[in-house]
Every structure is written in structure tokens, then in C-alpha cells.
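With one protein chain withheld, the remaining protein chains of the complex are depicted in position.
Going by the order they are written in, the chains are A, B and C; count residues from 1 in each one.
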């Protein structure tokens, strides 16, 4: 694999794609949303337990490409035990990281620091047709936390 | 006017266009047909008196361009007192004259001889978009004599 | 002098066809209302697309497809900006104005119109803004009524107001610029009146957009339709603008690939606008060519300078024609875009068109797809001169001279 491709398909991503974490449903689910990308057939069902404005548990099921699966797997790890305010910030950071080519170095560093491991997905920026794959789970997150409840 | 145009708009044609002969209706009309060219709005109503397979009288009304009016005016003169067989031959001659570029010299001469004055309309061949104008009345003739009666 | 502000001689070089000849005469193209000629920028954009970028849009994760999709959606944004639409999602690509009106009548119209409702069209509509509404009325048991014209050939606003007051009007379908009279209709005012009476308004902008700036937010109309080939763009492409609130709840028109969320044999879920209304593979080269056409118009100074140039030409043409006693110009509307139709006493329009064509002058004779309007003027055919941005005073001089010659040589003695 050459370099750009290697960056996209890093071991971390392939690992999460092959062995997604938090795959399944919350036992005491309070929020859920199904996100679907009609273009490629990726489908993610997010299952959250939210208490006192904090995400206690985050699970997901569905099927999709490596980018999609890794992104949502890493996301569920990251948002567990985070407040909704923090989650909202992460959502913005993630979207900016993938779609905003005009971020200052400083802003970029802050983004990446807050996102932690998720920052590997920055490589998707070079593959515009795959941005939707990487953000599918995140849109489900936004919908389930901030726009819709069970 | 330059030459090709002059041939199209000969005095004979302009004269018949300005002063159409046999303009009106047969007193004892036996056959009629209205022909219409939706593209340009030309409209010709042919009115015939046919007895014993012979055209006794031929009149027309309507409105159209010089080519259309002259053609039908000359036609009514020509077909009066002709048998239906002769009329059918004239129809074919006229259509061939205007649309068949592959006529032999001999065939052309025969055509022109049978058509008489109508042969001036041969110039229309050089103006393909006007062939329909020149033949409108003739199609009415065909319809009224051979396909439809009052 | 218009030539100082608008460098028409330079601009003409951008249009290869203007350098061609007809019967050894330089072509004088005066049929711009039928279709406009294309600048090199448009021709080259199509060329480039097929040579280097050809790929399907909205599908395919590969780069070629991604690039084309981006170009395609940028064109949509450009159009939105060109007509000051609030959002690119309100621009739907169609084959042309005709299809756009059909789409509106069959989706929005089909949804909104019930038995006994009234649809208003004007006396000066093009067939494409009559027949789809007529068909809708037939399907629904609705009634088509006609907004009459004033003596001068303008929309009779008094009568329009009365119709709105008297009848349960649901839709007003109105031409922005008449393709026969050149009349520019007061769309903003007509929209306001329609909305006051809870009617929607569909505007046929096919003849307007090439002659003047059009602004969706200023006009406030509900729908607006255009043809690309009449605004220096390619054939086979056009678009409609619609208010978002209406588009969002309208059912699809054509169905198939690309406008769909999910399909089972039992049920289909449709995508959001604009995709919902763009079934199948679109005219991609057409979209990119239209984009290039708008860029070209902006580059040469934009619509205001084109409008000024054409206005000067029209005034000149009008004056010269008035010097010919046998010429009768049809209508005298308050505002006229750069086109007019006429009759010549004693010479049929078709003979005039053939005569002029012989000297390289392309002008249209016929009913111009506006039979009801022609019937109103008791005519079956008219000769039309419609100007474009590349026409010149010298061309007008030639045309008027040849018209005069035709009158002399073909007319009554």
C-alpha cells in the first residue's frame, strides 16, 4: 500500500473495523438512532444510555465499510462517560477535522488533542467520497443526543 | 434579388400569390379537405366538384405564404377538367419534381411537360424547408380525391 | 455609445458560429429567442469534460466520480447565486423550461389542485405554459382562465386583480418576458397579488434570464423555470427554482435511480430535494456547460451591461423599423426586452424569412408556439427579430435594408 492509502487504513482503523468495540445494545438504552447512507448501504444503529446529561454507555450495531465501522467504534469508546456538552464539542471537532481544510494549526492541534485516537481519521479528508462513511455514526450521535429520544 | 431567390419568386409565382385564381368554393362541391401546416400556420381548404371521375371545378380558400398560395392556385387551374387518373399522375409528378433529386433528365422533362406552368415550382427544391408549403394544397387534393369525400 | 462600455467586437470572437457564412453572406443571427449561440468557453467546457472528467455523478467512490460530482454541485450553487436563490437545494436540473413546467404541473399542481379550482394563465403564454396546465385541469376538473392583455400588449393588471378576487385561484402561470411581444411582465407585483389571494405563482423565465438580472428573492415567486440553450448554454439542460417549503413536500415527478433512499417491491422512500426530482443519470455535460455559460456572462460584464447593450440595440431597431411604412410591429408594451415581432403588408412572414435567410439573416417566422396570442392579434404567423449580446448596430442596418428590399421585390407592386 502506498502512503496516503496507508494513512487511511492504519492498523488502528483496520483493528476497530475487524473487531468493533461496544458492538450491541445498551441494556438500559435511553436514546437510539438509525443512520443510513443510501449511496453505499452503510447502516448504523446507535444505542445510548444517557443519565443526568452524561453518556453512561454507548453501543452500536450495523454494517458498513472499515472507515464507517472504525469511526463509530472509536466514537463509542470516546463518548462513554462524557457529558453532553463534551460530546457536542467532540462532534464539532470531528466534523471540522474531516471537512474543514482551513483550520489553523492551533485549532487543528486542539481538535486532535480533544479527539485523541479518533484523530487518525483525519486521513479521510484526502478521500472526500468517504467523509460520509466516517461521519455516519456521528450524525446518529447528534440525532440521538440532541434531536430525538426514545 | 439574386438568382436562386429570383427563381423561387418568379413573376408567375408572385402573380398567383397576389391574385390567386379560383379562390372560393365550388357551387356544387362534392369533395373537400382542409390541410394545415402547424409549423407555419398555412391553411388551405380545397373545394372540388367531381363527376364521373373527372374534376369539373376546383376552388380553394385559406391563407399561406406566396409559395403555398401560388402552388395551389396554379394547381386548381391545372386540374380543372382533368380525369382522376390524370390528377394522380400530376400529383406524383409534382412531388417528384420537388423532392426527388435523382430524377433522370428524361423523367424530369416528362414531369415538367405534364405539369406545364407548375414546373416553375421546381425551384423550391433548393429550399427544403419550403417544400411543405408548396405541397400543402396537393396533399389536400390527394386526401379529397382519393381518401375522403364530403 | 454602447460600444465603449460593451466591447461587442471583441466578444463576437468568442462565438465561432458568428464567423461562418450563409450563402456567402456573413451570418446575422437574429433568432436568439429560439436558441442562442454558444461561446467558446461553453464548447470547451463540454470538450474538457468528455476528454478528461467523464464519470457518473453521485455514485462511485472513485476520484473521477468524486470530481465530477463536485463540479456538478458547484454548477448548481452557481445557478443559485446567479438568480439569487436562497439555497442551491432549490435548483432542480431539467431538460429545459418545458420539462420544468411539466414537473411543476405534475408534482406541485397534481398535489395542490382540486375540482373547481382555478388556474390562471395569460393570453401571451408560450404553449409550454398552457398545455401542462390544461392537462392538469382536465385530470382534476379544475378550470383554466385567461388573464387578458391591454391594448398595448401588457398584462391587464386590473383584470388580473379581478380574477383573483372573483375566483378560487390556486395557481398563476405567467411568462416573465413574452417570446413574441418582448413584453416584460411585472412579476414582483403579480406575485404579491397572487400571494394576497393565497395563490401560488409559476414564472416562465425562458426569455427573461438572458436579457436581464433575475432575482428570486426580489421577485418572491414560488417557481421559476429556464432553458440553458437560451442563455448561451448547451441544449438539453435547464432548471427550475422552487421555494424550499414547497419542494420539500412535493412528490417526485420522474422516478428511478438517484432520487431514492430505499426501494423494496412494496414501498419506496424518496430522497430530499433536489435529488428527489432528478431521477436517472443527468445531462452532466449540459450542467457543466451551463455553468460555463453563466461564468462567461459574468466575465463579460454581467447582466446589467448586457441589458444596457441590448436595450440600445432594440431602440435602434425599433426606430429604423418605424421608418418602413409597410411594417407593423405587434404590441407596444411598457417594457420590452430585446425582441419584437412584426408583419409586413403584402408579404407573408415565411417568404420574408426565406428572403432574409438568403442573405445570411436568420430570423424566425411562424406562430412561435403562442397560437392563442397570435389568434388574439388575428395573425397566423409573424416575423420575429430577437437579439442577443453579440448583435450590433451594423447588423441591424443590414437587416432593415434587406427587409426593405424584400418588401419592394416580393410585395404588392
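As a working rule, a contact is a pair of C-beta atoms (placed from the backbone, for glycine too) under 8 Å apart; a residue touches a chain by one contact, two chains touch by 3 or more.
Every value quoted in this text rests on a predicted model; they were computed, and no experiment measured them.
Asks: Using the whole complex, pick out the displayed chains that touch the missing one.
Replies: Within the full complex, the chain left out of view touches A, B, C.
Asks: Quick one: which of C:102, C:185 or C:392 touches the chain that's been left out?
Replies: Within the whole complex, the residue contacting the unshown chain is C:102.
Asks: Which listed residue (A:21, A:43 or A:139) would be found touching the missing chain in the intact complex?
Replies: A:43
Asks: Mind pulling the chain C residues that touch the left-out chain?
Replies: Touching the missing chain: residues 16-17, 20, 22-23, 27, 31, 34-35, 37-38, 42-43, 46-47, 50-56, 59-65, 95-99, 101-102, 121, 126-132, 134-135, 144, 146, 227, 229, 234-237, 254-258, 260, 262-265, 267-268, 279-286, 350, 353-354, 356-357, 361-366, 369, 371-372, 375.
Asks: Using the document's contact rule, name the residues of chain B that touch the chain not shown here.
Replies: 36, 38-40, 127-130
Asks: Can you name the residues of chain A that touch the chain not displayed here?
Replies: Touching the missing chain: residues 1-2, 4-5, 8-9, 14, 18, 39-43, 63-67, 127, 129-130, 133.
Keep in mind that, in the parts below, only the chains that are shown with their structure count from here on.
Asks: Which chain's C-alpha centroid is most distant from that of chain C?
Replies: A
Asks: How many angstrom lie between the centres of chain A and chain C, each centre taken as the mean Cα position?
Replies: Here the centre of chain C sits 47 Å away from the centre of chain A.
Asks: Please set out, as single numbers or ranges, the residues of chain C touching at least two other chains.
Replies: Within chain C, no residue touches at least two other chains.
Asks: Identify all positions of chain A at which a residue touches two or more other chains, and write them in rising order.
Replies: none
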